[in-house]
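For reference, the structure I am asking about is given below.
Shown here: the complex without one of its protein chains, the others still in place.
So that you can tell them apart, the chains are marked A and B in the order they are listed, and the count of residues begins at 1 in each.
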Amino acid sequence: MSASLHASDRPLRAFTRRRALTGAAVGIAGIAGAGALAGCGGSAATEEIATELAAVPTYTPVTGGPTPDLPGDENVQPVYFEAPQEADLFTSVTDAQLPHTTDPVSAFVISYAPPAPSSNSYLEEARKRLDTDLEVQIVSSENFSAKFATVMAGGDIPDMVEFIAFDMPTNAPQLLDAQFTDLSELLGGDAIADYPNLANIPSSSWENCRVNGRIYGTPVHRPPFGSILVTRTDLVEQLTGEAPAPSSKDEFTALLDAVTDAKAGRWALCGQTAGDSVDWGYDFMAAMFGVPNGWGLVDGKLVHKFEHEGYLEMASYIKEMHDAGYYHPDTPSMSGSQAKTNIANGSVLMHLDGISALLDTSLPEGTATGAIVPFAADGGAGIIYQGSSLFSFTALKKAEEGRILEQLKVLNYLAAPYGSEEGFFLQYGKKGEHFERAGDGSISVTDAGTAQIGPTSLNRISAPPQILTSAVRIDDQLRRSHAWQEDSSPMLLKSAVAGLYSPTAAKNSSAAGAVMTALDEYILGRGSLDAVKEATSTWTTQSGDTIRAEYEEQL
Amino acid sequence: MSTVVRPVWAGKPQPVVLLLKALAILVALTVVLFPFLMVISTSLSSAADVTAAGGYVLWPRSVTFEAYEQILSGGLVTRAILVTAAVTAVGTTISVASTVLAAWALSRPSFFQRPVLMFVLLTFLFSPGMIPLYLMVKQLGLLDSLWSLILPSAFSVFNMIVVRGFMMGIPQELVDSAKIDGAGELRILLRIILPLSRAVIAVVALFYAVGYWNSFFNAMLYIDDTSKWTLQLVLRTYVLQGSSLVEASTDSVTPPAQSIQMAVVMIAIIPILCAYPLVQRHLTKGVLTGAVKG
């Protein structure tokens, strides 16, 4: 009898995973009538597939920066143990490359932080340096989809809009085509030379700024590694006497067995809920059995992971591990943050997470985390799935070219690399106000810095390639992460359809959801492996074949 | 007022009944208070203690107000409390007024009673989508105005129907005799019906007030200026860091300390807890008898 519910409060749901994010806030009360009253003036839905792909910008690393303590490349992040000295900074943006805009520029970005205070000296300073009246509309992550939908429908689209890579709006191609600027000619190939800081972003990121063949935004870079199996190396070493380095399925199983002790409240693995199903660490497990990254090419023919023979082997293996009691028993209802808590307090030793989990500074002192280097079940060479290499891309609303060029300069400035004066300011703010420098060179961010820099979300509009560094010294963690990246980098496996567009795949299908459900039922002992097989073949006939045909048109 | 107020007509209950009642109350209180103890304890514990305990702390090993300090520093929350209090006060007034007026008007016979009742009832069953509602608020020029937090949800059909249900139970002859004395509808409502309906009005006022106090979705959609954000919206940003977790392959956002989440719960609840006795007064037995002249 929740009598007081305001109808409009009903839709908001707090969830723990990205599937929940997609339209969650929108909920069941439903969304309707985008542009019903305020016509957006876009063209009608186009479902044409572009068969020609625009060239991605030529990758030209910036060379003026400091030498890293541990080297990086296009895939491996370089490591800098400490922040550069102000005296050593170089200038990455010439005066001609500054935007010097006349009209204000508005941006729509996501934030994971509490809102920034209204008196924001960091933003003020950034505006001054950019010579641009930058207005940032910061939307908290929980509500991003809902706010995005209403702002798009409301007609007043901001100049720069962030599209989140893992939470793309449905029919993004049509939306981008109708409302946003095709940047292919302005940035593709060598045209990027006008924006050196943007040219410093690796190609793998740019490939995913391409929607239906055209470049629609500038990327916020992330390392190319997909999910990694984060491991409490300290506890594993304590229990087994050696660092975890399994090189085959059997060794991995033995490791799981050695560290699990249910009576002591300690389990080797845990998964977490992912919307309508459980993620049992699929990406790691599937890679172990040679399953392709989404789609793979086998003898010139596209094969989906569901159709690969390794997929059922993976299912059986996970079930075996589950039945042996190596998974934390609450896995089917465990949220992502609970999983992290369990890793932190040692009740779970391995969990699939993002690569930045290795730099988590909130872990209790003395704990050490690492990641398992991928391996193949039969002991052969391992693979690791290559992710989208970006967090988001920023698209520019349609406008006259002069204005677009100004905005590209803003994006170029905000992508100022590590070691540059601009990048240093964007990361730390003003000395004395947002950070202090101790005698040993370490940087401590002030309260004002904490309250302003992150929450202002400028690094969500545009950012340099992510590198490994830390304001406080965590050399060991950085070294471990770097070593893992060097070991795993040769194993990176791209999806065979990366950068291609399939309208059917974009629409998602409940048949794919049915496969995940069937897997859960099988692993939890409520369903059979045959039901999983059946669900995958239903998927193939219902949507798989169509998607395959759409992709093959572009190959 | 610790004297026992047992009406003369009620006899002393049997010991068995008393015992059962005491038992029921004891069980109910324990079942509710135990988790709340965990909320309070967790909000007062350090991050390390919370992690060690696996998420919830039963009794803090050492008390720290860190979580509260972190939330209340910066002035955002205190500002939001003021805004929310104002919205709640104004909104509740408007809501209760429109609800009581409508309830009374629709409990009286009139040519429009049935069609308007149906008109109102249908909105209980069918709700509009988020985007058309947003466009309407925009058309009315309410974006970034505190009115957008009040007007779209100002009238609750459920509350109106409940109030109307109570009014229908008021003896008809009270109204009739007033009519004979020449009183108009508004006068009857103010002089006779309102005093008789104090309890139910207090209840719907509470429903509305809690609704405004806890609302964040309207603020999220309609208000960009963070200095006009409601308390819950600001508090949620502390809770959600990392809770609506990003796809594993890109960012692994560190979840906020559980202690912060629990402190958020406490900060949101305490004002409600303080306001509740105001409502409770009106739920006491026998308000009616004193208010109505025979």
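Going forward, a contact is a pair of C-beta atoms (placed from the backbone, for glycine too) under 8 Å apart; a residue touches a chain by one contact, two chains touch by 3 or more.
We adopt the following convention: contacts and distances are computed from a predicted model.
Chosen from "Beta-propeller fold lactonase family protein", "Molybdopterin-dependent oxidoreductase", "ABC transporter permease" or "Outer membrane lipoprotein-sorting protein", the protein name that UniProt gives for the omitted chain reads "ABC transporter permease". If you put the hidden chain back, the residue from A:G64, A:G189 or A:G265 that touches it is A:G265. Checked against the full complex, the candidates B:L72, B:V90 or B:V265 give a single residue touching the omitted chain, namely B:V265.
When the omitted chain is restored, the residue from B:A102, B:L149, B:I192 or B:I260 that touches it is B:A102. By the touch definition given at the top, chain A reaches the unshown chain through residues 1-3, 13-16, 19-20, 22-23, 26-36, 39-45, 149, 152-153, 169-171, 174-175, 178-179, 262-263, 265, 273-278, 328-330, 332-333, 338, 347, 507-510, 513, 517, 520-521, 524, 526. Interface with the hidden chain, as seen from chain B, comprises residues 1-11, 13, 21, 24-25, 28-29, 31-33, 35-36, 38-39, 54-56, 97-99, 101-102, 104-114, 116-129, 131-133, 135-136, 140, 151-155, 157-158, 160-162, 165-166, 168-173, 184-186, 189, 196-197, 199-200, 202-203, 206, 210, 214, 243, 261, 265, 268-269, 272-273, 276-277, 279-280, 282-290, 292-294.
To be clear about the criterion, only the chains that are shown with their structure count from here on.
Here the CA centre of chain A is 38 Å from the CA centre of chain B.
Listed in rising order, the residues of chain A touching chain B in the complex are 3-12, 14-18, 20-21, 25-26, 29-34, 36-38, 111-118, 137-138, 140-143, 146-147, 149-150, 153-154, 165-167, 222, 225-227, 283, 335-338, 340-342, 344-345, 347, 352-357, 360-362, 364, 385, 387-388, 390-391, 447, 451. Residues of chain B that touch chain A in their complex: 47-48, 51-55, 73-76, 127-136, 138-139, 152-153, 156, 158-159, 162, 204, 206-208, 210-212, 214-218, 220-221, 224, 226-227, 229, 234, 236-255, 257-258.
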